[in-house]
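Okay, handing you the structure first.
Removed from the display is one protein chain of the complex; every other protein chain stays in position.
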Amino acid sequence: MQISREQMLRAYRQMVTIREFEERIHVDIQRGGIAGFTHLYAGQEAVAVGVCEHLTDTDTIISTHRGHGHCIAKGCDVIGMMKEIYGRQDGLCKGKGGSMHIADLDRGMLGANGIVGGGPPIAVGAAISAKVLKTGGVAVSFSGDGASNQGTVFEAMNMAVVLKVPKIFVFENNGYSEHTGFSYAVGSKDIVRRTEGFGMPVFKADGYDFFSVYEAMRQATELSRQGGGPCAIYAECTRFFGHFEGDPQLYRAKDEVARLRAENDSLKIFRQRVTEANLLPGGDLDQVEGEVRDLIDRAVREAVAAPAPTAADVLTDVYISY
Amino acid sequence: MQISREQMLRAYRQMVTIREFEERIHVDIQRGGIAGFTHLYAGQEAVAVGVCEHLTDTDTIISTHRGHGHCIAKGCDVIGMMKEIYGRQDGLCKGKGGSMHIADLDRGMLGANGIVGGGPPIAVGAAISAKVLKTGGVAVSFSGDGASNQGTVFEAMNMAVVLKVPKIFVFENNGYSEHTGFSYAVGSKDIVRRTEGFGMPVFKADGYDFFSVYEAMRQATELSRQGGGPCAIYAECTRFFGHFEGDPQLYRAKDEVARLRAENDSLKIFRQRVTEANLLPGGDLDQVEGEVRDLIDRAVREAVAAPAPTAADVLTDVYISY
Amino acid sequence: MPKISMRQAINDALHLEMERDPRVIVLGEDVSGGAGGTSGEREAAGGVFGLTKGLLPRFGEDRVIDTPISESCIVGAANGAALTGLRPVAEIMFADFVGVCMDQLLNQAAKFRYMFGGKARTPLVIRMTCGGGMNAAAQHSQTIYPILTSIPGLKVVIPSNAYDAKGLLLTAIRDDDPVIFFEHKSLYMDECEVPDGDYTIPFGEAAMVREGEHVTVVALARMVPLAIGVVDKLAAEGITCDLIDPRTTSPLDEESILESVRATGRLVVVDESPPRCSVAADIAAMAAEKAFHHLKAPIIQVTAPHTPVPFARELEAAYLPSPEKIEAAIRKVLSGR
Partner (left out) sequence: MPKISMRQAINDALHLEMERDPRVIVLGEDVSGGAGGTSGEREAAGGVFGLTKGLLPRFGEDRVIDTPISESCIVGAANGAALTGLRPVAEIMFADFVGVCMDQLLNQAAKFRYMFGGKARTPLVIRMTCGGGMNAAAQHSQTIYPILTSIPGLKVVIPSNAYDAKGLLLTAIRDDDPVIFFEHKSLYMDECEVPDGDYTIPFGEAAMVREGEHVTVVALARMVPLAIGVVDKLAAEGITCDLIDPRTTSPLDEESILESVRATGRLVVVDESPPRCSVAADIAAMAAEKAFHHLKAPIIQVTAPHTPVPFARELEAAYLPSPEKIEAAIRKVLSGR
């Protein structure tokens, strides 16, 4: 695997940014500054970053209700995101979308999406664009284990194969859809085989290990960018928080999160891997962490201070013209 | 395979009834007596009858836009059906449904369905009823190769496996969805493997051979009736007519239907098989054919003569009470 | 009588009816929760808003069915179960999600009986959470009931308080037609006096929430408590209103509305849906046809604007009809302009 120091540092920065962003929101939300429903991505950083490190602004992704990590990994402005989650007028979506609808089309980020299974069909369209407009890009959709049972996702897989478009389906199996375990809701208990049944290759990755996801995505983009049609990536992972902020997580063994935080923390795994192999000095990683913490502090400070939207804003942005 | 003379004769009668029913409609429709959209099932008789010969009124089926064959095989009254297709007041659905919506709940026939993929989720519910009410019944859905790509069908497969209900998915691959070939629209070109990926066994059958379908369905009902959960039947077959009446069938090789009628006619295959093995004398089959022809004649005569519904009928049967 | 929340009232109704009628089943995503979880806690949720809590331990997995995320199949399965002898109560978590299962409502449940010439019986209830007020943004805040009210073959119930919710839900489950039962998420914790036992409220009978002389106000769901505040405030000024809560929009109690409008000559319809092809428009048009000669002023609709539901607190507050807007509409209609 070819990956430069700079890229590794950037990847680590992205992962830490996601983690700090989410940990901070988890704390701040209890103070009442943030409205609406919020789903945190912390724990799954290796997947978002491992995938998006292969993408440029020409490539597109579409995300889920649990979208912060994908947004950050795809290059959305962190301060704009924080403002959006705080519902500010200068948030990334002017306070109209909030946590579940963050998008940045200039970055190829086609939006978080509050409808489970809403994204994959849209990404098929983005892949059609890539093919017709010959951009060389790929379109990526992220879906959870729960979403993998939604009819729209199956339709998208079949259609992508039929149209042979550069579309990569990323399945993040974090073990749960809301309060229900993966092993209950996926009848076959095997997303990989089910996906292969649609006629596309699946690249498996360790969802806690950036390098593993990165390698799977390398193979996936190699295939899809060169006209090989769609494929999928499957990664098992975990979320460190509840389904939404406020979830008492009664479905989870009491020690599950603590154990996973100790043993399956993608940041720790990354650090261990790069320092043990002498790929990066620990000090560089520390520095990144400090910088990220400052950035998140600043993001929250600016978000808290930013102006709220006004009643007049309700009426704008419905149509381009009407 | 255990199958009595009486049953063989009954099965043949059903198959011939379907054939004669459809051939007759194909002719009559050109005279203008029949309104609306009509999709003929002729050619696929072995599937409907091979499946339904294992079912009683306790078992349920749900059909498609191409529903006549399933209805007849499940025991719907042929004269009532003909009247319905002619839009008569005493038709099976009082002239309100027509060809695409024939149902007979007393026979466990939950309806033809004009929405491709509409049926399988409904059949999952019927299977839930069978399980909860402990009827010992199974619920069967019929879907074409085209329908097999609809998201609702995939959802139904997964949910049936999750809930372990007595649900049998019958996939009739007649090679086309409207004007599009199976090999184009099913990305993997392999419905069996895709279905297995959902975690259920698939029993393959020769869709031109009643005995083959009958045997597959025997295995399927054995499994599902005994609490083994859902399974599927896959049969390749053909339709002798166009997608709908009026279809010029430009997508089909010129000689295709003629060849299939010559080589893959399920009635001829049945006759050959039972006479060559001395299971039934040809004369018995001839007699059935004659009786069926009389029945269809009578059905058309009665349908033509039957009273039309009146304007007042428009307003009834919307609700049980309102 | 004890005061209980609308959430509790709905949960009570589900318990009561499942106890009474073994054919009633409940299905949906996380209606119990915990299946396949690592804690072994089999009822880990009881619905995301807790509406179905306690049902699984009491009635078991055959009758309280957790499903994958597959709304088309949830509603489809409810349809099929209803056609074959059960009385399913399915939950679609948010009304906004009807988008992914609309066919099973629009073309299946609503039409079986008619298409099949009166032979089908589809006794099902689909419960769904609707409405704004929780900053849940564009895909989790819609009312959706205008769309479903437009569909012949469905019945549509929209309770505005705990008492009505319980009585209407019991009616809904016992009804032999498909019923869509909307629960406004901002009303779940609202409390009122609710009898312990069994009682039903018939469909198509509006509640006369306040009686007055000058204006007829028709309001739905969360707009009812808002309108009560305004109407009571104006009463102190000597402006009195009939305040009517239709409770069901299909069937709609046209007579109660028309009788009131014939008496007051003035009509304000309040609903938080956007304005086009809405329930507010529907009621206004009905009155403009059937009570025209009694009208003394334009019929005013107080609705959300023709925009999606925005996220930020300030935006959503400006989006939803407010007491101020309701009051202004009543004053305007009184002015006759």
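Per-chain numbering from 1; labels A, B and C assigned in written order.
One rule holds for everything that comes next: contacts are C-beta pairs under 8 Å (C-beta built on N, C-alpha and C of every residue); 3 or more make two chains touch, one makes a residue touch a chain.
Note that the coordinates shown come from a computational prediction; the quantities given were computed from them, not determined experimentally.
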item: Among shown chains, those touching the left-out chain; value: A, B, C
item: Residue, one of A:G111, A:P166 or A:G207, that touches the chain absent here; value: A:G111
item: Hidden partner chain, touching residue among B:G67, B:G80 or B:G114; value: B:G114
item: Touching the absent chain when the full complex is considered, from A:I3, A:L163, A:V192 or A:A308; value: A:L163
item: Full-complex contact with the absent chain, from B:R19, B:H54 or B:R88; value: B:R88
item: Omitted-chain contact residue, chosen from B:H54, B:H101, B:R239 or B:R271; value: B:H101
item: For chain C, the residues touching the chain missing from this view; value: 72, 96-100, 102-107, 110-111, 114-115, 137-139, 146-147, 149-153, 249-250, 252, 273-274, 276-282, 284-290, 292-293, 295, 297-301, 305-308, 310-311
item: Interface with the undisplayed chain - residues on chain B; value: 35-37, 87-88, 91, 93, 95-98, 100-101, 113-117, 146-147, 149-152, 175-187, 250-254, 256, 308-311, 313-315, 318
item: Residue numbers in chain A that touch the chain omitted from display; value: 60, 62, 84, 91-97, 101, 103-106, 110-111, 113-115, 118, 120-133, 139, 151-152, 155-156, 158-159, 162-163, 316-322
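Just so we're on the same page, only the chains that are shown with their structure count from here on.
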item: Chain separated most widely from chain B, comparing mean CA positions; value: A
item: Cα-centroid distance, chain B relative to chain C, in whole angstrom; value: 39
item: Centre-of-Cα separation between chain B and chain A, whole angstrom; value: 45
item: Distance between the centres, which are taken as Cα means, of chain C and chain A, whole angstrom; value: 35
item: Multi-partner residues of chain C (each touching 2 or more other chains); value: 67-68, 70, 72-73
item: Residues of chain B whose C-beta touches two or more other chains; value: 151-152, 155, 158-159, 162
